[in-house]
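Of the protein chains in this complex, all but one are displayed in their positions.
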Amino acid sequence: MTSPSDQRLTDAADDGSGRERPAPAGAAAAIRLRRPIFLDLMRIQIPVGALTSIGHRISGVVLAASVPMAVYLFGLSLRDAAGFAEVAGLFGRLAYKAAAVIVVWALAHHILGGVRHLLTDFDVGSPLRAARRSAWFVNLAGVVVALLAAMVLW
Amino acid sequence: MKLSISRYNPDRDKEPYLQDYEIELVPTDHMLLDVLLRVKAQDNTLSFRRSCREGVCGSDAMNINGRNGLACITRTSELREPVVIRPLPGFPIVRDLFVDMTQFFKQYYSITPYLVNSEPPPEKERLQSPAERDKLNGAYECILCACCSSQCPSYWWNPDKFVGPAGLIQAYRFIFDSRDRATQQRLDDLDNDPYRLFRCRTIMNCAEVCPKGLEPVHAIERIRLKIAGVTEHVGGLDVHPPISPK
Partner (left out) sequence: MRIRFTGLKAWWVQRVSAIYMLLFVLFLLYSFGLHPVHAHPQWRGWVAQPGVSATFLIFFAALLAHMWVGLRDVLLDYARPAGLRRLLLVAVAAGLFGMAVWLLVILSRLQA
């Protein structure tokens, strides 16, 4: 769906830099040279909902990265008694305990954030005030669950 | 009042830099725009857009202490000093606080921002019941200031492919207008590829910064439900008291 004004608004295709707009072809567009963009994330405010969202993405990637290992441990624990014992013994080691706490945080934050998303998708708790409250809850609850897991493992 | 304002002259500067100003406030300096105009009286070279000075034209949208807002309705009494003023994030900077809005408006035009109805016009208006009119509440008030799209991370990463919260709340305004006859085409246009609408991750920055208190994220949810053929809601979108930069 285009409008007549679109004919004048041809910009260059995305070239991969993501930071500057390169000079597109065309007479009028030639004036639009390399223009800087303000995108310093340290200087831009991050509201609570945005924290929940970036946490959701990071926790998702952490979980995705841990799935291959989890599948391996799953198979090992089922293979035979020796494998099962090996898996059970792993969680005595510090490195695995630390990893487990991080994965537990990721799981908790991702699931709680996900439930929040499912609810707002269907119009439950979507107005801003309610959404901010649920965002605070998700952010805190994820950390609390991780701390609980740390206490259990130690 | 101490201010740090982003300056950039394309003829001279390689990149933007912050310039400090100090202004003696007088009792009539209620809003940030008043202060900016006094800065301009002091330093003529400072450039920024402004027009109505009452929060309805959307010209003076800028990033104030990290948060987008309209300078003309941002109270000076509530601002943390030094007040750091930068142009809207993610938009190419033409000069000082002037940004290039071309891409933003291109996205707006792409959602067909006019009623499509080829039925013969009635004698007077095309009628609409109060209930049907209510559905547009919370969407028609959009002034296209770009505070939302320029605070949306998904729009930062793909401004040419993701329509953005402003374009999508405008799309909502036409999709849910009972007088429009192109509803299915509008919905198909947004579902066509994984970018136009579905880059929205419900981050909600848009609702946080909208100076009119609108909630584009909510509008996007409703469009998604309509595309999915799930529940049709009653009434308009929520509007909350706007949260100004502090």
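Read from first to last, the chains carry the letters A and B; within each, the first residue is number 1.
Everything below uses one rule, namely that a contact is a pair of C-beta atoms (placed from the backbone, for glycine too) under 8 Å apart; a residue touches a chain by one contact, two chains touch by 3 or more.
Computed from a predicted structure; not experimentally measured.
Touch with the chain that is not drawn comes from one residue among B:Leu18, B:Val116, B:Ile227 or B:Ile243, which is B:Ile227.
Against the chain not shown here, subunit A presents residues 14-16, 18, 57, 60-61, 64, 67-68, 71, 74-75, 77-81, 83-85, 111, 114-115, 118, 121.
Although one chain is not drawn, its touching partners on subunit B can still be listed: residues 154, 157-158, 190-199, 201, 224, 227-228.
To be clear about the criterion, only the chains that are shown with their structure count from here on.
Looking at the complex, you find that subunit A touches subunit B at residues 1-3, 5-6, 9, 11, 13-14, 18, 20-21, 32-33, 35-39, 43-45, 47, 49-50, 53, 56-57, 117, 120-123, 126-129, 131, 135. For subunit B in complex with subunit A, the touching residues are 6, 8, 10, 15-16, 63, 65-67, 84, 86-94, 100, 102-103, 105-106, 109-112, 151, 153, 156-158, 160-161, 185-186, 189, 201-205, 207-208, 215, 217-218, 221-222, 224-225, 230-231, 233, 238, 240.
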